[in-house]
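A single protein chain has been omitted; all remaining protein chains appear in their positions.
Labels A and B are assigned to the chains in the order they are written; within every chain, residues are numbered from 1.
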Amino acid sequence: MRYGACYYPEHWPEDRWPTDAKLMRDAGFNVVRMAEFAWVHMEPSEGRFNFDWLHRAIDLLADHGIQTVLGTPTAAPPAWLAQKRPDIMRVREDGHRCVFGLRQHGCVNSPDFRRASDRIVRAMAGELGKHDAVIGWQIDNEFGQPCYCAVCRAEFQRWLADLYSGLDALNAAWGTTFWSQIYSDWSQIPTPTAAMGPPNPGLGLDYRRFMTSSFDTFQASQIAILRELSPGKPITHNFMGFLPETLDYRQLARDLDFASWDNYPMYRPDLAPARIAVNHDQTRGLKRRNFWVMEQQSGPAGWGTMMSQPRPGQLRLFVYHAVGRGADGILYFRWRPCRYGIEQYWHGILDHDGSTNRRYDEISKVGAELKSIWGELEGSEPVAEVAIINDYDSRFAFQIQKSNPEFAYADHARLYYDALHRLNVTVDVTCCDIDLRRYKIVIAPALFVLKEETAVKLRDYVESGGMLIATFRTGVKDQYSRIYDEPLPARLRDVFGIRVAEYSSPFATEENRIIADGFPESTARLWLDALEPDTAQVLAVYDPGGFAAGQPAITRNSFGSGTAIYVGCAPSQDFLNAFVRAICEERGVTLGPASPPNVEIAVRRKGDTELLFITNHNAEPVSVDSVTAGSELLTGRAVDGGVSLEPYGVAVVRR
Amino acid sequence: MRYGACYYPEHWPEDRWPTDAKLMRDAGFNVVRMAEFAWVHMEPSEGRFNFDWLHRAIDLLADHGIQTVLGTPTAAPPAWLAQKRPDIMRVREDGHRCVFGLRQHGCVNSPDFRRASDRIVRAMAGELGKHDAVIGWQIDNEFGQPCYCAVCRAEFQRWLADLYSGLDALNAAWGTTFWSQIYSDWSQIPTPTAAMGPPNPGLGLDYRRFMTSSFDTFQASQIAILRELSPGKPITHNFMGFLPETLDYRQLARDLDFASWDNYPMYRPDLAPARIAVNHDQTRGLKRRNFWVMEQQSGPAGWGTMMSQPRPGQLRLFVYHAVGRGADGILYFRWRPCRYGIEQYWHGILDHDGSTNRRYDEISKVGAELKSIWGELEGSEPVAEVAIINDYDSRFAFQIQKSNPEFAYADHARLYYDALHRLNVTVDVTCCDIDLRRYKIVIAPALFVLKEETAVKLRDYVESGGMLIATFRTGVKDQYSRIYDEPLPARLRDVFGIRVAEYSSPFATEENRIIADGFPESTARLWLDALEPDTAQVLAVYDPGGFAAGQPAITRNSFGSGTAIYVGCAPSQDFLNAFVRAICEERGVTLGPASPPNVEIAVRRKGDTELLFITNHNAEPVSVDSVTAGSELLTGRAVDGGVSLEPYGVAVVRR
Partner (left out) sequence: MRYGACYYPEHWPEDRWPTDAKLMRDAGFNVVRMAEFAWVHMEPSEGRFNFDWLHRAIDLLADHGIQTVLGTPTAAPPAWLAQKRPDIMRVREDGHRCVFGLRQHGCVNSPDFRRASDRIVRAMAGELGKHDAVIGWQIDNEFGQPCYCAVCRAEFQRWLADLYSGLDALNAAWGTTFWSQIYSDWSQIPTPTAAMGPPNPGLGLDYRRFMTSSFDTFQASQIAILRELSPGKPITHNFMGFLPETLDYRQLARDLDFASWDNYPMYRPDLAPARIAVNHDQTRGLKRRNFWVMEQQSGPAGWGTMMSQPRPGQLRLFVYHAVGRGADGILYFRWRPCRYGIEQYWHGILDHDGSTNRRYDEISKVGAELKSIWGELEGSEPVAEVAIINDYDSRFAFQIQKSNPEFAYADHARLYYDALHRLNVTVDVTCCDIDLRRYKIVIAPALFVLKEETAVKLRDYVESGGMLIATFRTGVKDQYSRIYDEPLPARLRDVFGIRVAEYSSPFATEENRIIADGFPESTARLWLDALEPDTAQVLAVYDPGGFAAGQPAITRNSFGSGTAIYVGCAPSQDFLNAFVRAICEERGVTLGPASPPNVEIAVRRKGDTELLFITNHNAEPVSVDSVTAGSELLTGRAVDGGVSLEPYGVAVVRR
């Protein structure tokens, strides 16, 4: 288990470093991340390098038992570079070139920026890549700012020329016949800046893919240097969890050794654990392996405004919450807040003046606890029987065509995630490009862009005995964002045993409902598919008085040895809780122990051993009666007829 | 009667065309609109033309009894043109030049764009202008996107130099003495982009007029070519109804043979018919003649988001609604939705996959019905005894100076329109440049910019026996947007027998009321004119406790042989319903038969015959007891003591 903080020795006088090192050691830390914004300190002017300070910092920390993950500093290109090579500056969607003064202003396609980035990474890796105390690397920081500069435009045109067999193929793929947009020369193809207005959906989708590809290439170049000069040291990138959808994280994660993410719960007093849990499960799903939290919020955070202080217990709570869902490393952001710069308000563990405080004490307590239980945890991991598909192509396409004004992909997926979370069922939030057969249930919400190979994979999964749950707007678009030339759900009608006879995107003020035998009545929101069953059985129909009165809204089909369920609208959370529970029970999915509202029970397994992480996200004490036996590791006490938790309290039960 | 669809053969494989033609014929179609976005298909590169495909499409459709309206394709200049002549691209109000990728990106003042537009129109008309199956032309598509480029600026300066006798006259007209804005050279005059901030009202008004003039010139150039090469074929443009106010539709309609508009009711389940009816009446008012609906919404519509599916019956409902108000041609937009492009979600009659459906069936039923009753309809038209003035100069001026934050010209005019609509009174929504004497009542809401000749016309109308109803903000500004140098309402004080002693633009939170003998009490909103009667009689006064307690709010004056009513505030809809009814009764205006809420009865007349179009816009069945005799044409049954209508049902009664 790695436990530590993000540390910026370059922000502080060197005579302070020993105090910091000692305080970290006392807090039970064994790792820091350093240097990911320190470009100018390592290369104060072009080609002149200085790593002495970093050597000294790494060595000092190592003397205190603390090892280092180094970040490549390419998220913060220095002023001298911006001045010397103005073309490295990213152009925003509004057409304005970034002005130096923030971060993430480099264009990943700029040859000058690529050259400068590789040079600093090569210098860094050459200098420190084989240092014993350096245990790994982070590439850049929180990728995600797209660029629309002239270089990107030319590069996009080249990328398209590689992708398509010719301009005719591109014109056919994008359907540029519409509104006379046929391109007769690659150089005519624009980038979808704000001055264009809403883009052709095919162009818009391809530009997002191109951006992922650009970041991927940028990252790959750094990875190649690191693998050469720092062999055997694992490489990661700090993603941002489930919500961001500018880049395809799944593609970016392929080259990495492990995934990590930056966890900022913002510490509302009444934060529902599922809102954070989905991010852990998504990050674990990127490599389907345990992960790190590279930045764990350690105090109030914000730039111009800041948000609430964590209440006593909340810092500890969210550590166990993360570990329970598969985190094997947790680094707080940041050790001590900066006294200047745009993140002055992004608090760290210590106070601005360097003094310790309630937060430090709580974090130190956790450090000691983790040390005591790490032996038990090592090698354990969450094991999921259910998967939720997180499809970036569909998310890109929905950005361009939200479909219903109230629809948001993430919210829609979370309806299902939350239903499973309520049952304390372990879920992999992952993509379609894996063997789905290991899962008892696969839920694919709104698989708007359905590639041919994905359709084959889902078909095979059901045919061979799987249980697939899909929702409205599945199989609408092919890989080029063209609407399929067949009834919906395209490519999968026989699997679901239906066709969509008609659909409606209801006004927010409309009232529509569905009625299903054995389940609570429910509203039907966001989208209404009226289904025409072929071989499918009808599970729910629309209420009279609204759209498609009496027509099927939810169906269930046997296909091969498996089952395929289609949900044609967004039901209420209550309905879905009951509905998902019934399917889990039918499929023999292991339900976690029952828990009161906002109390989560996550499970890590190692062989026969189960480790239950029971976290109480309420500001009130609770009792969990469903866990009746086992050994509570933090207290060392046997569980005997239930577990009692203080406000924001935690228990780790081995059974 | 013309009934058909907008058809895009260039979007589909040619072997599908015969199927489409057959299905159209089966639906009762006799017309399509084609080619209005097909520039690149007709001129794939500069000066190289290809009309073969269009010939084949026109001929195939003609073989199925379907004739063609051709659209000139200048709303979608192709990529090769945008690349070769970048200056054709329009500059938006925010100062950004359009990026290729949408439509309506051409600057109508660009010499290159004008040349290219005339060339394609000339080629098209030369090739197809005398084709038997081509029955008419549409110019461009939905004019309305202003430009602010350097060419427009220079052209604006020239236009002003033509308009004004010299710079002194312009400076006097705009009052540039204010804030030292006197122009000493024509070339100093700017365009009112966002970077200017709010413009001088005179400049702002003139720029809007200049834009209308620019589109008018652009259109005239195409019309001249068509009249030369396609003689005798009527020419139209598809306007957007009552709401848009970027261009003066009245001026643009002058050169056209007939008016048409694009009708997108968006199919809320509970849509009030008056919201759509005003658009029909305004389009009819452009030429005071029956008109076409060039695009009639045929399914869910939207770009990034889409809206509700029409409920069963609604498609049919809105056809009869249109016909009842004077539509002699109705073309659905579109035959089949495009599988790609930004309008993927803009549904057509067929589904994306080309299959027929409930919508096709309903539309086909209407096709058969229309055929059966067309003989009865031919030559009939709505005949109005009441006019509402729709003044574009005033609308332009209100864009620059909204006056009260809650005020909107269209909403204000609709207060009066809706009161008349509730009475099933036929109304012309038209402009002042006609003989008003034919109307028993003329309502001129908020005639903010009052030209001298308009004042004369209104004075004459009243003097010769008319009934004029005007409201606050009448006669405030002269034709240059200068405030008149006399008490309000300028030029018409003697006609109304009042002067405005004082006015106030109330805060939304203020409560003001008026009291009128014999009418319900009413709130007074948006504007408060305190009137000082000279010869006028007081009809309503302000309530104590608010602004202008006890002072007159509504007056009535005898002038010459007529009457002039001035309404100094915005009363409630209930008040106006009663007030307008009383005036209609007094003036002997023919009221339509009474109808339940959201049931409209529109009348077309031919000689002595009245055709009543009774449309039920409710989702529930209704009975109309007021229509007690006549013959219902769709069922062929005699009306006998009332008409019963199903949800969204329709009856056409001859009497």
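Assume contacts are C-beta pairs under 8 Å (C-beta built on N, C-alpha and C of every residue); 3 or more make two chains touch, one makes a residue touch a chain.
Just so it is clear, the structure is predicted and the values come from calculations on it, not from any experiment.
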Report summary line: Across A:Arg115, A:Lys130 or A:Arg339, the one contacting the chain not displayed is A:Arg339
Query - Residue among B:Gln104, B:Gln138, B:Gln157 or B:Asn404 that touches the chain left out of view - result: B:Asn404
Report task. Could you tell me which of B:Phe51, B:Phe318 or B:Tyr503 touches the chain that is not displayed? Result -> B:Tyr503
Report summary line: Given A:Asp26, A:Asp351 or A:Asp494, the residue that touches the chain left out of view is A:Asp351
Query raised in the report: Among A:Ala62, A:Ala272, A:Met307 or A:Val383, which one is in touch with the chain left out?
Result: A:Met307
Query raised in the report: If you put the missing chain back, which residues of subunit A would it touch?
Result: 10-11, 37-41, 44-45, 73, 76-80, 82-83, 92, 96-103, 268-269, 300, 302-309, 311, 337-345, 351-355, 357-358
Query - Touching residues on subunit B - with respect to the absent chain - result: 95, 174-185, 187-188, 190-203, 400-405, 480-487, 501-507, 510, 528, 547
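In this section, only the chains that are shown with their structure count from here on.
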Query raised in the report: If you fit subunit A onto subunit B using the CA atoms, what's the rotation angle, as a multiple of 5 degrees?
Result: 120
Report task. Would you kindly tell me how far, in whole Å, the mean C-alpha position of subunit B lies from that of subunit A? Result -> 49
